[in-house]
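Note that this complex is displayed minus one protein chain, with the remaining chains in position.
Residue numbering begins at 1 within each chain, and the chains themselves are lettered A and B in the order written.
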Amino acid sequence: MAKSILVTGGARSGKSLLAEQLTLQFGQPAIYVATAQAGDAEMAARITDHRSRRGDGWTTVETPLALVQTLRDTDDGSPRLVDCLTLWLSNLMLAGADWGGEAADLAASLPALQGPVVLVTNEVGAGIVPANALARDFRDAAGVVNQRIAAACDEVWLSVAGCPMRIKPQ
Amino acid sequence: MAKSILVTGGARSGKSLLAEQLTLQFGQPAIYVATAQAGDAEMAARITDHRSRRGDGWTTVETPLALVQTLRDTDDGSPRLVDCLTLWLSNLMLAGADWGGEAADLAASLPALQGPVVLVTNEVGAGIVPANALARDFRDAAGVVNQRIAAACDEVWLSVAGCPMRIKPQ
Partner (left out) sequence: MAKSILVTGGARSGKSLLAEQLTLQFGQPAIYVATAQAGDAEMAARITDHRSRRGDGWTTVETPLALVQTLRDTDDGSPRLVDCLTLWLSNLMLAGADWGGEAADLAASLPALQGPVVLVTNEVGAGIVPANALARDFRDAAGVVNQRIAAACDEVWLSVAGCPMRIKPQ
């Protein structure tokens, strides 16, 4: 049975490095499933940074929206690292897609996959309530997605200042 | 002796569901002590959502300000779920009340109650420092309230992506 792992944490808390290590425990070659699009300079720099750190042994697939289908299409036994769910949610919301249905599909599909999947997400709900209604909606949606995917995963990790804490199972 | 439990976490982190489960371990009927007022559409929708999930076996008391008195008035042995302290603090501050004194009263009253109490609160201090002075004051006050009530409670739980972590006692 597939192993599915969720890695969460704040910005720059060491999530991606932890997720890479958790992915590589399943062997190589591994597939980096990027939900980002290099649409602006900041994001392009971040993608380049991640790519140079990962080095050889990885192939990259970009999938801003069709994440569930991409996980099925790449399900040849290779470990996959999905980076990240928060950006995927943002892409879905911007595209006017049914993000709740997509998240439910993802949660339902994880146990049926052959190969392991490590998913990165972000903690965005531990600051002050945003003044902006759209930001509040996004924050709520991100929390809902995190809960649904965490419930479907075999393991959940929280990274704080680069220190990994396994929070499911404890 | 009464059992008092604090449940904290970010927005949509699974706090309310965890708090309901912790409350029901003390049996039913249970009392849902709501500090929210259905003053706007967002809040009304949230209250309805919580109410439909809880189902039978619960009665609801609304107490935007007089939380300590309400806990004394309902102290017939039934378990109580207070949802939530952050909104209570916000109500107190908007009313110009002495929130520090109220929080100290609540902390002092918890050990003297006959029935168990589970209190929900929010993590609001792990984002960037707010530019707005009122938001900074609220964030500081919320942190102070969380510390005071946590110190008075027998147990404290942190919910992250729906995964419960008991942080007191560890």
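Here, a residue touches a chain if its C-beta (ideal position, glycine included) is under 8 Å from a C-beta of that chain, and two chains touch if they have at least 3 such contacts.
Computed from a predicted model, the values in this text were never measured in an experiment.
Undergrad: Which is it among A:54, A:139 or A:168 that touches the chain not included here?
TA: Looking across A:54, A:139 or A:168, the contact with the absent chain belongs to A:139.
Undergrad: Among B:14, B:64, B:79 or B:127, which one touches the chain that has been omitted from the display?
TA: Missing-chain contact among the listed residues: B:127.
Undergrad: Out of B:29, B:57, B:77 or B:143, which is the one that touches the chain we can't see?
TA: B:143
Undergrad: Considering the whole complex rather than only what is displayed, give the residues of chain A touching the chain that is not shown.
TA: These residues touch the chain not displayed: 9-14, 42, 123-128, 130, 132, 135, 138-139, 160-163, 165.
Undergrad: Since one chain isn't shown, list which residues of chain B touch it in the complete complex.
TA: Interface residues of chain B facing the absent chain: 6, 8, 10, 121, 123-129, 131, 136, 139-140, 142-144, 146-147, 149-151, 156, 158, 167-168, 170.
Assume only the chains that are shown with their structure count from here on.
Undergrad: Roughly how many whole angstrom separate the Cα centroids of chain A and chain B?
TA: Using C-alpha averages as centres, the distance is 31 Å.
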